[in-house]
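Could you have a look at this structure, given as structure tokens, before my questions?
Of the protein chains in this complex, one is absent; all others appear in place.
The letters A, B and C name the chains in turn, as written, and every chain counts its residues from 1.
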Amino acid sequence: MDNTFFAEYAWLVPLFPFIAFAVLTAMGKGLKKTGAWIGTIASFLSLVLSLCIAGERLSGNAPDYGNQMDWITIGKLKLVAGFEVTNLSTLMLVVVTLVAFLVNLYSQGYMKKDERISTFFAYVALFTSSMLGLVLSDNLLTFYIFWELVGVCSFLLVGFWYQKPEAKAAAKKAFIVTRIGDLGLLIGLLLLFWYMPGHALDFTTLHNVYDTQSGAISTGITTLIALLIFVGAVGKSGQFPLHVWLPDAMEGPTPISALIHAATMVAAGVFLVVRTFDIFEASQVAMNTVAIVGAFTAIFAATIGLAQNDIKRILAYSTVSQLGYMMLALGVGSVTGAMFHLFTHAFFKALLFLGAGSVIHSVHTQDIREMGGLGRKMKITAWTFGLGSLALSGIPPFSGFWSKDAILTAALDKQPILFVVAVIAAFFTALYMARLFFLVFAGKPREGQHAKESSSVMTIPLIVLAVLATVSGFVETPFNGWLGHWLFPEGAEHDASGLVMVVSAAVGLLGLYIGWLTFVKGTIRRNAISDRAPGLVTLVARKYYIDELYHVLFVRPLQGLGKVLDLFDDYVIDGVVRLTGHGASALGRLNSRLQGGQVQTYALTALISIVILVVAIAGRRFW
Amino acid sequence: MSMLSSYLTLAAVLFCIGLYGVLTKRNAIIVLLSIELMLNAVNLNLIAFSKYGVQPSLAGQIFSLFTISVAAAEAAVGIAVLIVLYRGRASVNVDEFDELRG
Amino acid sequence: MDAFQTLTWEDAWYLAPEIVLSCFTILLIALDLLLPKRVNRNVIGWLTLAGLLVAGAFVVILMTAVNGPETDSASGTRVLLGGSYQLDDFGNLLKLAFLGASAFIVFSSLGTVRDEDVPIKGELYYLVLPAVLGAMVMASSADLITLFIGLELLSITSYILVAARKSSRISSEAAFKYVVTGGVASAFVLYGMSFLYGITGTTNVSLMRSVLASTSDQFEALLYVSFFLMIAGFAVKLALAPFHAWASDVYQGAPTPVAAFLAVVAKGAAFAMVYRIFANTFTSGGGLDGAVREDILLALSVLAAAAMIVGTVGALRQRNVKRLLALSGVANAGILLIPLSTLFANPMHESLVSEFIYFLVAYAFMNIGAFTVLTIVSRDSGNESLSGFSGLYHRAPWTAIAMTVLLCSLAGLPVTGGFFGKLFILFGTVQVHKYWLAAILLVTTVISYAVYFGLIRQMYMRSGSLDSGLRMTVPAAIVIGLCTLATLALGFLPMPILGWINDIFSVPVDLVMFQG
């Protein structure tokens, strides 16, 4: 059979959820439970279809399939909308649809009591469809469009509980901060449009231009474009310095954090860089920037994660730092590593969030200091969560280990310092995960907490994800580079390095061990550091005061400027207008004062004015 | 020509006196008289021109006749109005005629 | 030409309108004496109206006769009384305008003038006739003497008309002020004329031109003196700023119909005179040329600008509607002067007279209409202040709408007579590249929106004190209606009247006079 059979119908994948969204918004409140099912079924359908596509592409070498239509035609210029199916997009399709489906399923239980459940599922459906659109889009413009749409969906879902002031603030923050990134992307897009030969924006041409006719775009411009695009990625993927929105975004319902702020949307930044990687490769400056930002974010966020007490925030910072890893991978040129880590991270981080959700669902708090001993009461959650933590901490043979290993290897042979940084970050990762796990599940249970295991709709996704988190690492190990070949046939083979494997495994285990000593055995006092260097701890706990810094640096000045301009508008610009008006009426009053009723004054004014007239006009001639 | 110029000067002086009177005198009757003075200055002009002008002609004198009669009519009306006004105000002081203003 | 011809019957026929008016005047004076007290003097009003209409009819007949093919002169003019009087289309058109305007005013005042206000109504009516006569004489005189006679006839009668409200103190005060300023103005005009006569040795304007053509360069200084003296005098008569101060007082003191008469007919007549004298003495190719002409025209444009500015700005703060209309009259006088001040600056600008007459007609309609509305409204509210108009729309919607149209026309908004009048004048100004004057005209127009829409605001957006309906008289209603319709008609299809003026009118033939 023709092996692009399913690929030609790839556009259906985003369509299913979109239809669900349309139906749900149209029906609105009418259908409560059914609404939820509509969403779930839609996501299931797209899952099935994308699995078909994947199967099709796995069986033998199927050619890439793409399809375009003119969106706007102006004179010679054409703006095109289109989709293409490559192995890369297929991979993303599978990941997105899978996680989306599981989250849908999970939310059936999690959101049961919420009266706006159908709205919730509508939003989720809209997000899924635009995320899939983003994955499939074959040119930067279409990509940008969906890029913005996913942003809006994230905004809507973060602010889903709109009556909570924090949710409102978080939603606003999420939108505006990512918007800064979008600004960069948009300008980069415009630049690219004017510099690309033939104003083409699709990735294939982009690839060819940088591949074959190098120098078509000067290095300076390339660097500029690359950096601008990277700004976009930084915004979406919560890289330093635009990471501030992601932790706050945890105000949204937990399934959303799992879907959008762990597995899919935040990874879009990485995906963007992968898509436009040719531009980055052409500019060393850009590459270095990406690498440094990534590495710094990885360790920076990890440290913050150590000092948080909100279960979801810890996971959020861990997401930030893991995304840092992916950026680092890209920066050191290992696209495979980045995609691989994205792939595995999607599973275990989604798992962790859903697990956290299940915990929160039963104990109704997010503060880990108020939890404890839940391991006995919620067996499945505990076990799956544990597996997830191991994967995240990079303990062999769990998936996280392999993907992280790929990155570390690449980092080592490119830039040892980055490697060291990454390793330290890995240690911290293991440490805060240990802290989190032991505080929540180990120890003796709090009295007054009747936690119980969540319903099966919530636990089944946990189990599925746990399995994936465990095994998904084996698609790409130093011993078989299958994923790399599949994704990038001409991509570089990543070489095995025993040293790296040993080191990363060691730091992971070390971190877990110290965590165990501290939070279970108690041989190390919990507040050992906070006693010695309280300043340091608060500094970390307050996230290095970044938010406050931004408030002072940007928000305040802008408000000030606004106020000043407001006054300027009122008193200067409008003032001039008013002044003219008053001037005119003042003249009017002057006129009526001149008409004081004295006929002789009238005559006198007349006489004087005629004299002036004569002097002025006739005078010119004689003198 | 000297004749002419002297007449013209006289007329000019008369005119100015009349104008001055109109502008400064407080008594309404004097004001009206001053107007007559100005008109007379005009008559003087006309007649001087018609006798000593560049192109002497009779028209000037006819003109002056008309002017005189018209001036008379105007004065008559002026005085009549003034009488009505005096009935109302019991005064002929121009300064007090300032109810209409602004 | 020194030998005076006697008045032939043919001449008398050509003078028919003037004669009719004088006869009616005498007749009505006699009638007013003879009629017993109890008889309502409105009779005299109706008769006055009849007189005006008859005269008007004669004017029309004569115009057709003069312009018709059977006339001796193809030029379409007729010279009488030794060249001192001339029948031409400039004169005739203006005569028609004056007669029509006066007829409207008299008609509208029937029934609105209260006895306790004007004890001797008869006078108020029949004195209009000699005034109009004077205006007509001014319109078609070709000689300084006749021009002056016409001017004085008009002025003196209007002095009396202003004083018609015997019982009121302000009426007589207004009259006195009018007498003084008018007298001084006449004196200035005359003084100027005397110099003009001295230089040229003739009082006939058309002869003057040919003389000036040869001698103008010798007497430049004298020419300046004479022209500026005349300008000063006329500026007062035309109420151009800053010679306008008397106007508001006089209008306020006078009975409203008389105020309308002054604003339309007296002003128009003065303009006729000014156009006659200046056009005749300034005609290029003969006549006054070069520096002096340029300066005089410049002076006129400056005066026009000043009038527009002062008139508009002064009206901004004016609460008394009569004074407000007086000031708007000042501004409009400035506009009416513009065509003259752009006279012959450019061979193309021959349309000045049609511009002038068209706007004069539009101005007549809108002003008479506005004054009539004012009469009615102030009769109700008892005062002439803006507040009298408040809530008028709710009391008398149609009156309010009519007034709105008239005000829009005064403000020069489309599609009204005022708009097109201004448009043509503007076009002429731009054609001769006097952009600054055009700009001033436009800006003052915009400022005047504030004035007129202030009034409109009163009518539509305020709730008035009185809630009873407006006491409207039939004649006033008819006049208001006609004026409104005419204003709109002039706006929507100005073609008929303009085409007509242009068909019959020609500057060299009708405005400027060639004789001897």
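What we mean here is this: a residue touches a chain if its C-beta (ideal position, glycine included) is under 8 Å from a C-beta of that chain, and two chains touch if they have at least 3 such contacts.
Convention: contacts and distances are computed from a predicted model.
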Name under which UniProt lists the unshown chain, selected from "NADH-quinone oxidoreductase subunit M", "Peptide/nickel transport system substrate-binding protein", "Sodium:proton antiporter" or "Branched-chain amino acid ABC transporter permease": "NADH-quinone oxidoreductase subunit M"
Visible chains that the absent chain touches, using the contact criterion stated earlier: A, C
Hidden partner chain, touching residue among C:N92, C:T203, C:S301 or C:S351: C:S351
Touching residue (missing chain; options A:I19, A:L191 or A:I360): A:L191
From A:I72, A:V471, A:L499 or A:A616, residue that would touch the chain that is not displayed: A:I72
Footprint left on chain A by the chain that the document does not show: 70-75, 77, 144-146, 148-149, 152, 159, 162-163, 165, 167-168, 171-172, 175-176, 179-180, 183, 186-187, 190-191, 193-194, 558-559, 561-563, 565-566, 569, 573-574, 577, 581
Residues of chain C (touch criterion as defined above) contacting the omitted chain: 346-348, 350-351, 354, 408, 413-415, 423-424, 426-427, 430-433, 435, 438-439, 442-443, 445-447, 449-450, 453-454, 457, 460-461, 493-495, 498-499, 502, 505-508
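Here is the rule we go by: only the chains that are shown with their structure count from here on.
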Chain-level touch network, classified as line, ring, star, complete or other: complete
From chain C, the most remote chain by mean C-alpha position: A
Separation of chain A from chain B, taking each centre as the mean of its C-alpha atoms, in whole Å: 96
For chain A, residues that touch 2 or more chains besides their own: 592, 595, 597, 599, 603, 607
Residues within chain C bordering two or more other chains: 176-177, 180, 184, 248-249
Residues of chain A that touch chain C when the two form their complex: 584-585, 587-589, 591-592, 594-595, 597, 599, 601-603, 605-607, 609-610, 613-614, 616-618, 620-621
Parts of chain B lying in touch with chain A, wherever the complex brings them together: 19, 22-24, 31, 94-95, 97-102
Touching residues on chain B, where the partner in the complex is chain C: 15, 18-19, 22, 28, 31-32, 35, 38-39, 41-42, 45-46, 48-50, 53-60, 62-63, 66-67, 70, 73-74, 77-78, 81-82, 84-85, 88-89, 97, 99-102
